[in-house]
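Once you've had a glance at the structure underneath, I'll fire off some questions.
Our next item is subunit A:
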Amino acid sequence: MKLISAQNISYRINEKMLFHNLSLEVCSGEGLHIKGRNGSGKSTLLKILLGITSVSKGLIEYKNQDLKISYLGHKNAIKNYLTPAQNLQLFFDDLSLTNAFKWLEKLDLYQVQDELTANLSFGQQKKLALIRVLAQSSELIVLDEPFVGLDKAASELLNSFFHQKLSEGTGLILTSHIQPSVECQVIELDKTNV
Partner candidate 1 sequence: MFDIAFDNVNEIIDMNGHGIYVWSVYSIAISIIIVSFIVAKNRIKGVKRKIKIKNAPS
Partner candidate 2 sequence: MFRLIKIESSKLFYKLKSWLGPMLIMILVLTAFPLSIDISQFDLEKFYFSIIVVSLLMTSFLATEGMFEEDYEDGSLEQEYLVEKDFYKVVLSKIFVYVCFIGVPIAFIGAIFSFANGVAIGNFINVFISLSLSNLLLFNLFAFGNALSINKGAMLGILTTLPLALPVIILLGTAIRSIQYGNSFLEIISLMIGMGFLISAIMPLIISTTLKTHID
């Protein structure tokens, strides 16, 4: 089942072409790995697929309008002046909060849950931000460089999470310089650019 498809999309910024006539589609249970050098427009492409940025040309179709997408960009969307526990209370309603706290434990953040997030290390903040994606039930997961800053244990946890979600029929789109262990179709942005 097609979750999302893009047909012949182009994107220009300040009259500079970032990519041209790009087509892709992601079905449920499928992964998509977007590769490319820095500045090739990976993050922009993700934002376009999410519907945040509008394309210069082309068409993007979703399975339905209220497709549930969970997303984490390179901005963490966590509040520095709150503790991890309070941050989670902001994201989640009471139902999924217990699930979120389970992930807090799995990711080794349980001891620091009452410290200010500003005092946490970069990796810990990243893990906290990832919980937003991990503990949410959604049909499509979109991640921008999820492995950056994670230690080995956390990366393995993330990879096994991908495995589990893909087998459950969730779609996955990610950009990463580190190869995820799940099987994905690959798009190289540098090549379509030329």
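A quick word on the picks: all candidates are chains of the complex that A comes from, given by their letters.
Heads up, the rule we're going with is that contacts are C-beta pairs under 8 Å (C-beta built on N, C-alpha and C of every residue); 3 or more make two chains touch, one makes a residue touch a chain; residues count from 1.
These numbers were taken from a predicted model, which means no experiment stands behind them.
Visitor: Mark the candidate that touches any copy of subunit A in this complex, from 1 or 2.
Guide: 2
Visitor: Touching residues of subunit A toward candidate 2 in the complex: what are they?
Guide: The contact residues of subunit A facing candidate 2 are 47, 50-54, 69, 71, 73-82, 86, 89-90, 93, 132.
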